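One structure is given below, encoded as structure tokens.
Only one protein chain is missing; all other protein chains are in place.
Letters are used for the chains, namely A and B, taken in the order the chains are written, and counting of residues starts over at 1 for each.
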């Protein structure tokens, strides 16, 4: 039972007990057609919305392209600029990687904790579910403004509350050291989307497994480690991979938070004069990409930045896929 | 083999669509006196109440040009306009809030060269002040017309000044520095309660681009390379700011400013008497009247460095601009609209009164119908001053300004102890960045 529940399918390896191992060619073709019928829309999607934009990004990354006149081939110049002279890009990349390292695990832990807390609630569960999901439901601009105002160092209730306990609160979004941790808090607050996924995963774990474990005298930790974790590991893997990819593209919240903290609140992410406040601490890689492409008209360079981002996301995803497979196998043995 | 055919299909798509931005540029101009008719698509960035003012202006245009119909779309920002023009379906007439796009839109011909129309219709460009003319053209190519302007000057809180024994605003940077210190009030523990002047260059409108003109600090050379490192005025300016920042203590200042209200809210520090002297645009007058009617304030030009007294009265100006897309379907009618909105005195004065911006032609500035008062007059005078300047248009947009901003923030925060070397490095960075777009 445990094996099938935990099972991340590994189609390349035929597992035992599958009756149709050897088939006549005709049947194999029919099977392929069935698979194709399930996947046909997605294959169209892949070619139009992945391969076409990817190829054009690669092509533009070797050109000088301002969106207004035809692209001009410049060879490796954009990449030379990226690796040779654009210090801002590296600052932005460091900020983004910092966020990947801290925001993704923080969100996963918070989502798992709230989801598990929610599974234990007998009464009023739906009310709590809504409350915890609310921040993720809110339009990001308004939600970010509200959040940053709570953390205003002088007038926000957070520091007022800390002062009650005798703590001199930090400058939060106004301090180069605290700005990114504050952003992690913001991301953790809006964790409702992940929480819903984890909740659905947790509710999917068959109850009899826990009952059987209780009879065997397993502790809560053992139940969590050997039943809950392996059961929801496909969902954890999803959260990890999409978390990394989305954090690599982190844009709106950082842009709005910077504009509010700098004292020039704006409605959109399109005004770049406050990007990065304070002291470039909130300048993320996609913000630099946006500014390069649409404010400085270096769309070719922006595409070079995008290709690098793609490669990093791809590498991290491959690593995560492998790691999780190991992790799941461990769970199976337990 | 499936993937290979997909690749081929995608590559084919790429060639047919992605590489054909812009559109046909038909520069033929009809002979003078031709009857113009048809529909003009007009995009602007205003929304809400201000969008209504634009609609009124266009309605007045239609009354005098009954054969031209104007389809107005509000709330279009520069990025959107850029993408639409790039895909070949931009508007006939576009209105932008920023002069940043002039360099690129002129040099790439995304906006039409207006010279043939101007010559044919004998439009007098002398009606625009020189600086306004400079930010609506690039390398001799006029692709934009000015549509109202923003002018920056000094605001001072008369009561706070009087309490400290001052009756007049500072006229020199040395004076400003002294007054800033005397006007500052600190709590016993040293935290700032009222700042005479906030010398950080990312505070509200106190930014490098607004201050550079009074120091006569130059941005770019004639060859469009960074002029910053070689221009001693930049070092003077930044040292002045750094000295004052150090007097306050950088961290004290950041702590103080982070607790101040949002620039665009009623909590603006100047409204709250938390800052005695501030740099701001002409529009602040209207905000003060509405949101802080009890504040007794005065307006003046920005102070100048010692030895540059002849520059007193000059300041920074920027503005909104209008242009005609290269792929406009009806350029003749589009030109009629642009010409009306940017040169018709009545139209400009009405809009200026409604939106509280500075009118951009000399006739409109002199008009009796222009609602003005002593405060607004200060800004009209700065606007008309011959030494008033702006940030030079560039094909890479505001790239050099934003790289400088980044450097200045770091410098005032204590990085780059060797200012001269720091500015030379900044030159290199700007030049490399500008080279990328060439």
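Before moving on, here are some points about what is shown:
In the analysis below, a residue touches a chain if its C-beta (ideal position, glycine included) is under 8 Å from a C-beta of that chain, and two chains touch if they have at least 3 such contacts.
One rule holds in what follows: contacts and distances are computed from a predicted model.
Set against the options "Predicted ferric reductase", "Cytochrome C oxidase subunit IV family protein", "siroheme decarboxylase" or "Carbohydrate ABC transporter permease", the UniProt name belonging to the omitted chain is "Carbohydrate ABC transporter permease".
Note that of B:196, B:261 or B:359, the residue touching the chain absent from this view is B:261.
Contact between subunit A and the unshown chain involves residues 1, 4-5, 7-12, 14, 18, 31-32, 34-35, 37-39, 41-42, 44-46, 48-50, 52-54, 56-57, 60, 67, 114, 117, 120-122, 125-126, 128-143, 145-147, 149-150, 152, 154-155, 157, 189, 193, 196-197, 199-201, 203-209, 231-232, 234-235, 237-238, 241-242, 245-246, 248-249, 251-252, 265-268, 286, 289-290, 293-294, 299, 302-303, 306, 309-310, 313-314, 317-318, 321. Where subunit B meets the missing chain, the touching residues are 13-14, 16-18, 20-21, 43, 46-50, 73, 75-76, 80, 83-84, 86-89, 91, 97, 261-262, 264-267, 281, 283, 287, 290-291, 355, 357.
We take it that only the chains that are shown with their structure count from here on.
Residue ranges on subunit A touching subunit B, taken from their complex, read 46-48, 51-52, 55-56, 59-60, 64, 66-71, 77-78, 81, 85-88, 152-155, 171, 174-175, 260-265, 268, 270, 272-273, 276-280, 291, 294-298, 301. Partner subunit A is touched in their complex by these residues of subunit B: 6-7, 9-11, 13-14, 18-22, 77-79, 82-83, 85-86, 100, 104-105, 108-110, 202-204, 207, 254-255, 257-265, 395-399, 402-403, 405-406, 409-410, 413, 428-429, 432-433, 436-438.
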